[in-house]
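Presenting chain A:
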Amino acid sequence: MMIKVENLKKSFGENEVLKKINLEVEKQEVVVVIGPSGSGKSTLLRCINLLETITSGHVFIEGTDIADKTANINKIRQDVGMVFQQFNLFPHMTVLDNIMLAPTKVKKVPKEQAKAKAMELLGKVGLAEKADAYPDSLSGGQKQRIAIARALAMEPKMMLFDEPTSALDPEMVGEVLDVMKQLAKDGMTMVVVTHEMGFAREVGDRVIFMDGGYIVEENEPNQLFAHPNEERTKAFLSKVL
Partner candidate 1 sequence: MGVNPIDIIREYLPFLASGTLFTIGFSLAGIVFGTILGLLVCFGKMLNNKVLSAPFVCYITFFRGTPLFVQILLIHFGVVPAIFGQSNGIISGIVALSLNEAAYIAEVFRAGIQSIDEGQTEAARSLGMNRLQAMRYVVLPQAVHRVLPPMGNEFISLIKDSSLLAAIAAPELTYWAQAMGAQYAITWTPYLAISFIYLILTLTMSFLVNRLERRMATK
Partner candidate 2 sequence: MIKKLSVLSLLLTLVLIFTACSSGSGSGSSAKKETSKKVLRVVNDATYPPFESLDKGKMVGFDVDIMKALGKVSGYKYKLVNVGWDPVFAELKSKTADMSISAISITADRAKTYDFSKPYFLSTNKILVSKDSSIKSAADLKGKTVAVQTGTTGQAAVEKIVGKNNPKVKKFKTISLAIMEMQNKGAVAVVADNTVIEQYARNNPGKNLKVVEDKDAFEPEFYGIMYPKDSKLKPVFDKAINKLYSDGTYEKIYKKWFKVAPDLDTLKAQQ
């Protein structure tokens, strides 16, 4: 079991955005989370690597409860890669330095070794020629592919994607999804919050539909898209499909 979420609740002040969430993600599983905006799906993702504090309940990463104060969150996060909607590349560094920063500073990987790994990852996302470019000179799609390479440089055991294509122009969505598909094929454990239903259907092992802070329904993609059980799922799918 890679990720186990148990009775997770999260409130922002009076506003409870996650209401008793239970979820398990197996090794090499690709779980796609869909739902209307404000349903709590991004918050759920951010709770899994503790970018948001947990109000109550537990999140276990490979058996370690990250809500426990004694857990070494910095160590755990090295195993949990995250890709953001807004890319969040470091603008003051070249693409290469963006990718090498965490491995060299956190894992103390020797520079040469980190560089070789970074170049390999850049090749994988098809941007080897951009190694010395600064993020500002890249397109949105390129930035997101670099962000994925940056997360992969830490050799994480699982990856979280928080609406990775939502900030992109439509013609750039494909290049990012292709990288993600390849990653899934290579056996990466992934939790993906997205509005790309095609991706969910094609790559997802399981699709979770969230609404109002609850997991309303979950199933394998073909079942969920073709035969939703819940009224709210039906209503949502009728709008997006």
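Candidate entries met the following condition: all candidates are chains of the complex that A comes from, given by their letters.
Note that a residue touches a chain if its C-beta (ideal position, glycine included) is under 8 Å from a C-beta of that chain, and two chains touch if they have at least 3 such contacts; residues count from 1.
Given the structure is predicted, the values throughout are model-derived calculations rather than measurements.
Between chain A and the candidates 1 or 2, touch in this complex occurs only with 1.
The touching residues of chain A, counted against candidate 1 in their complex, run 49, 51, 74-75, 77-78, 80-82, 84, 86, 88-92, 101-102, 105-107, 147, 150-151, 154.
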